[in-house]
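Just one protein chain is left out here, and the rest sit where they should.
Note that the chains take the letters A and B in the order they are written out, and that residue 1 is the start of every chain.
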Amino acid sequence: MSDYNPNIPPKKRPFSLQLDPAKFEPATDEEKAQQEVMRESTTFFRDGMRKLFHNPLAVGSMIVLLVILVTIVIAPLIVPYSYSGMITVDGKRDKSAKNLPPFTYSKLEQQAIDNGETVFPHIFGTDELCRDYFIRVIYGARVSLSVGFFASLIVLIIGLLYGSIAGYAGGRTDLIMMRIVDIIYSLPDTLMVILLSVVLDQLLGQSLQNTALASIGPNMLSMFAVFGLLYWVGMARLVRGQILSIKNNEYVLAAQAMGAKPGRIIRRHILPNCMSVIIISTALQIPSAIFTESFLSFIGLGVQAPMPSLGSLANSARQALQAYPYKMIFPAVGICLIVLSFNLLGDGLRDAFDPKLRK
Amino acid sequence: MSGQKHLLDVRGLKEYFPVKSGMLNKMLLKAVDDVSFTIDEGETLGLVGESGCGKTTVGRTLLYLYKPTAGEVYFDGQLVTEKNIGDFRKDMQIVFQDPYSSLNPRMTVADIIGEPLDIHKLYSSKKERADRIAELLTLVGLNSEHANRYAHEFSGGQRQRIGIARALAVNPRFIVCDEPVSALDVSIQAQIINTFEDLQQKLGIAYLFIAHDLLVVQHMSRRIAVMYLGRIVEIGPAGDIIGSPVHPYTESLISAIPMPDPETARHKHRIILEGDVPSPLRMPKGCPFRTRCRYATKECEESRPELKEIAPDRFVACHNR
Partner (left out) sequence: MSEMPLLQVKNLHTSFFTDAGEVKAVNGISYNLDAGKVLGIVGESGSGKSVSAYSVLRILTDTGRVKEGEVLFKGENILKYSEQQMQKFRGSRISIIFQDPMTCLNPTFSIGSQLREAIRIHTDRNKEEIQARALEMLQLVGVNEPEKRLKQYPHELSGGMRQRVMIAMALACEPDILIADEPTTALDVTIQAQILELMQDLQRKLGMAIIMITHDLGVIADMCDEIIVMYGGKVCERGTADEIFYNPRHEYTKGLIRSIPRISEKHEKLIPISGSPVDLLNLPKGCAFAARCDHAMKICLEQPPEEVRVNDFHIAACWNNVKQMMDEAKDGEET
């Protein structure tokens, strides 16, 4: 112990010469208070957004999605072609505009241009039925995105309701409700999707005739229904799990001790705290719905012709893949971009907002 | 016990939880088994015991946060039931252990403290609500300018003060303090203990102070109850329990406290208890403590000792004392 501190030589009167005695006056409370600065106030949301915008992949995919969204909204307003009709020149159907490569014109169009008229270019070329391919891909993307959004929305609504009831009620109700979920979960989903979309398509097709919904098309509606019927189970499980874990937090007990009614507890305490996880999982649901829609359309069960979807476009391009590869590339790249962007954005959202990953 | 009317009178409180064991078997976990005590106006009763002894469950059950299996709770002479508990929510409050999970992370401090005011409609204007929140924050020693911040921006001790302010918002006469300082650092612990004491002096609130730290409990309480496996084994004035423990469990509990004093530590004789606390699912027959007790006899194996009065206001559940 005598060699107690070899690092610092013993200093008997160490500082008396170089130090100003005035500095040894007691510090005032104000001076001390300056040391204790509270960190700048941030909310959970603001902090999450800051993280999200610092994630280059998430920002990149947000930009891509925004560009796609703006394009599919604006393009049909600018491009003078329709997705279902043949190209016309001076009111005449242009039968020569078949399978044109991108940015080329048909004979009739070339004549029109020579006459001083302006013809809007075929950015992606045309298909075998003399339709502008660009506008078809745009409409295809519209269909795919709306299927993705609405399917996820349906999944969210059913899952949220079912899961919250099971989670909050607990006990026997929970037991029975979750066994039903287990049964649905155990069905082979691809097979069920195919069967359901075939059956629903026929049922809806008959009952929907001459109603407003018919314009959306029975295929599209059956697709929403299939998603709603099959994919809500995952969401219901997630919501129930969230509610169960949040229900055990002491702030929920504290609210009970205050005399808060169950409705208030769900509204003020449970839902706000599981919302971020639910939104993230919905965002991740969108690409999987888009993917399934494309897959169904690809095997011919998707939207009805002449309405295009990215999947059905890819399917019809398959027949002449070697001659016109660009017809496959455009919708395929579209699917890839959309699905990838949503996935990356979902991951980014999770990194930024999932309370489990935060510290 | 004395003839005066008690603020809180808990009689024969039981809380059994069904527990699954195996596929179909259900067992009963007797978390609280026949617990009775009283608390007077403005008094602090300390409740100590090791983890799993049921002390937290006692606090939550008497507030009907869990439905009691059996037993009665009287508040100010009135029987509290599941139906009328709403009328007592303003009188009985709770402060939790964990300053992190007990505050909703999505609410500002003003909303957290304002929630009981909203529920019981304790204000007539927005201004009155804001004033009351500021008043409560000042009361617990927080800066009232911080009302619009979120709970996660505060340190553990400050969060615990927010929890106290929330409990105080409805002007309760009784607060269950469920290990309110266990999660805090030593220097902050003393701040919170002092806050509790000041509030009691100012507002005359009675506390049930639950903790596993005997030093803290004896500092806070006038009387102490010691729990073991869901039962009270000894209850009496704090000084007597600490100074001359009677139940062998209390005795070893006190001797096991590490004293912050090297000199006492060097000369102290610790009574080390053998083994672990038995699982409350497989409670030993007879006295629950007999498996670890130095003085266990045949009698302890056969019958369960009841609390008996050995001195005024002092009860012990042991055959050998």
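Everything that follows uses one rule, which is that contacts are C-beta pairs under 8 Å (C-beta built on N, C-alpha and C of every residue); 3 or more make two chains touch, one makes a residue touch a chain.
Keep in mind that what you see is a predicted model, and the values were worked out from it rather than measured.
Trainee: Touch as defined at the start, partner being the missing chain; which of B:D34, B:E72 or B:E197 qualifies?
Mentor: B:E197
Trainee: In the complete complex, which positions of chain B touch the hidden chain?
Mentor: Touching the missing chain: residues 50-51, 155-158, 185-191, 193-194, 197, 212-216, 218-219, 239, 242-243, 252-253, 255-265, 270, 272-273, 275-277.
Trainee: For chain A, which residues touch the unseen chain?
Mentor: 1-8, 10-11, 13-16, 19, 21-27, 31-37, 39, 51, 54, 359
To be clear about the criterion, only the chains that are shown with their structure count from here on.
Trainee: Just give me the whole-number Å value for how far the CA centre of chain A lies from that of chain B.
Mentor: Result: the chain centres lie 48 Å from each other.
Trainee: State the interface residues of chain B toward chain A in the complex, per the touch definition above.
Mentor: 60, 63, 65, 86, 89-90, 92-94, 96-98, 101-107, 115-116, 119-120, 146, 148-150, 152-153, 163, 166, 170
Trainee: Using the touch definition up top, name the residues of chain A that touch chain B in the complex.
Mentor: It is residues 38-39, 41-44, 249-251, 253-260, 264, 268-269, 272-273, 355 of chain A that touch chain B.
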